[in-house]
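With one protein chain removed, the remaining protein chains of the complex are shown where they sit.
By written order: A, B and C. Residues from 1 in each chain.
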């Protein structure tokens, strides 16, 4: 990372977060929570939390930054990193790294490209990554949980069984994607096993503080909280690049344009973002825009990069 | 253009460029020149040049870095900036800023999205931007030429009339795109006028040195060579973001992953890239990969960011 | 044709037509006239005419059956027959004969299938047929006009220059189609020449009586009014088959299901239909459904086949 604004101390983040929270708080709850499962639909769209974690593990926050929420697609980043760490570039023969240019569930490009999903962050791609991690570990969601607990230091971080059951009950689209890719030979595990693993991952409940800390390995160019290396420097760069170009559904261009940081959102209303070499962020607010990203979350990140100059552009 | 006395920081670039040129030179000419018009097909794929320009206007280079070549789609960046400077955000009602996820000439998404192209760097989007700049100036390609001459300091920089005529003779796809968008009311000028302006822009001939200098306003957050402001800081960030997510046809994800810089390629074999706040690059080598990007050019930029750490990730 | 209901005399048609007209007349004007050009938008949706022509050239009618109207896409049938008569099966290397499964202007399948339109009755296919007839005759629309005059016996039948000019002024979609196919090498003539010929054909004004008579060569298995052969028996069968499967835009299945006859509609509100070996029909009423077919026209043909049993199924 090149263009870091000079900052002698992490202490400067707290007033910035407070200023952002105040500005966001002045606008009423915007957007609508995801409504396809009851657990998400019940969320109060006025909730708002934001956390910043620095490379040394210090973490700052405002609002509901310690409140656990449903991480949903955010965990796709960690599953990608865990599988990439194990199999390296072979993964990229089974999933692409180009933006999809289509709504996140679309089957069209998948058919056009013979069962190879465009990137690891659309549902089809995340199913492939989960399938491969499952083959290598025998328990993909268990690996994920252990990683998140270790990085966040929060041993209570866990799956939400009700959310997983609810996802499963509404899982026909993901079942269709998995069977479709299986018809091209791009899925190894039985579809029900894969879906079970996948929905468990989506159901992880964690706070802004947890997720900002769990993401710091990407700001540290691949180094985990305990100082060991998960990814090579090049692989960490790759994950950041995929986040920037594909991390926010069909709004990746807009997110890059407004926020200018690698980021990944979930329909639970959370967004993680990385300032390579400097810090990570996690923001949460359940009201979504029509493309599935948190309205207040994107606004808060936009303000953060404007106020600090910490954009990659 | 002035070749500056070496500053402390600039001293380091020359040996890096020479090392890259040596490494690239050891591999034989790879890829194939574009063959849809004779002027491009005749290029020697072994040509290679690379230049770096710093914020103060100093420029360094190796190989054929002073050799003029056909800029092709690279000029889409400058036309975008010139129109954005004039009309601001209204432009984004007529062209999107999301990756296309499809080959660069595709009509499918254009139909699906009612004549609004996905971004300014696919042909359809560049036609819209040119059309709008033409409406505002009466001579879009003349504006472009004046800008490029001023920023590069090269008064001899010019259109290549043979290339423009050749493009026009093979212009049925672009004519189809223009008429198609006109049917949705998203083109103001008569299609023949628009195409003439568009093909002239594509025909600009310039060297790596010229283009690296002409791009520095994006590294300077919007400030032109003469110190005046073309774009606001926010607009400059926007252009860089669109370059990163959409600048290299259907390989934007791969380019971000390997190079990690905002960039824009042309089928003439050139690529420009921006290190915000620090410098710009231009590399040229006519052999293209199957997605239309210079093989040696991408490899050279990849080496540059690896050797210098000057990636945004 | 196999399953002809026994009918000793053509005299039976007149009361059937009158009964249909009476039933249709009881329902108020339904549907909306095409509104993309003024000449069509001005039509009174309550107009209704219907004619039956027998193999011997006798013709019967009700309502506005002698009123000239804008034939629009109906003439595609005659252009197809005229070109097929000249070049035979070679035509089918340049245009398919499968239903399009998409709205009639769609570019998607055209791109997917490399510039070969699905069938001669979508606009892209009709442009190809016109282009080929133009190459063979030097005046495709003149050939068409001469044929229609000869078969109908109406020397006053003519183009409507205002309609042709109006089509041309709204012709961006067709221009896009023509340029797009030209980019695949599937158009021989300059696009402006082709479009001029095409829009003239669309502008032919004729009555139900004229069109029923002009269509009888298809009921006579290829024999013209003067006893000479235009098409082989096999070719006449082919044209009827293409009409049944592709003649009514994206409603061909529905038309076959309800009417059960080869037919071709136009956005002027006309529909021609063929009872092979027995008679032809033409109905006109300007109010269209959302797929571009005359509401009262389809209803009248539906009643006709129900009352007479003269369906092919």
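In this section, contacts are C-beta pairs under 8 Å (C-beta built on N, C-alpha and C of every residue); 3 or more make two chains touch, one makes a residue touch a chain.
Just so it is clear, the model here is predicted, and its values are computed rather than measured.
Peer 1: Could you tell me which displayed chains border the chain that was left out of the figure?
Peer 2: Even though it is not drawn, that chain still touches A, C.
Peer 1: Just to verify: which one of C:68, C:99 or C:297 makes contact with the chain not shown?
Peer 2: In the full complex, the listed residue that touches the missing chain is C:99.
Peer 1: Of A:55, A:85, A:175 or A:307, which one is in contact with the hidden chain?
Peer 2: Only one of A:55, A:85, A:175 or A:307 touches the chain omitted from view, namely A:175.
Peer 1: Among C:73, C:152 or C:240, which residue is in contact with the omitted chain in the full complex?
Peer 2: Within the whole complex, the residue contacting the unshown chain is C:240.
Peer 1: When the complex is taken as a whole, what residues of chain C touch the one chain not shown?
Peer 2: With respect to the unshown chain, the touching residues of chain C are 1-3, 96-102, 109, 118-119, 234, 236-238, 240-242, 244-246, 250-254, 256-257, 260, 262, 276, 306, 311-313.
Peer 1: Can you list where chain A touches the absent chain?
Peer 2: 106-108, 111, 172-173, 175-180, 182-183, 191
Following the convention adopted for this analysis, only the chains that are shown with their structure count from here on.
Peer 1: How many angstrom between the C-alpha centroids of chain C and chain B?
Peer 2: Computed from C-alpha means, the inter-chain centre distance equals 49 Å.
Peer 1: Where in chain B do residues touch two or more of the other chains?
Peer 2: None at all.
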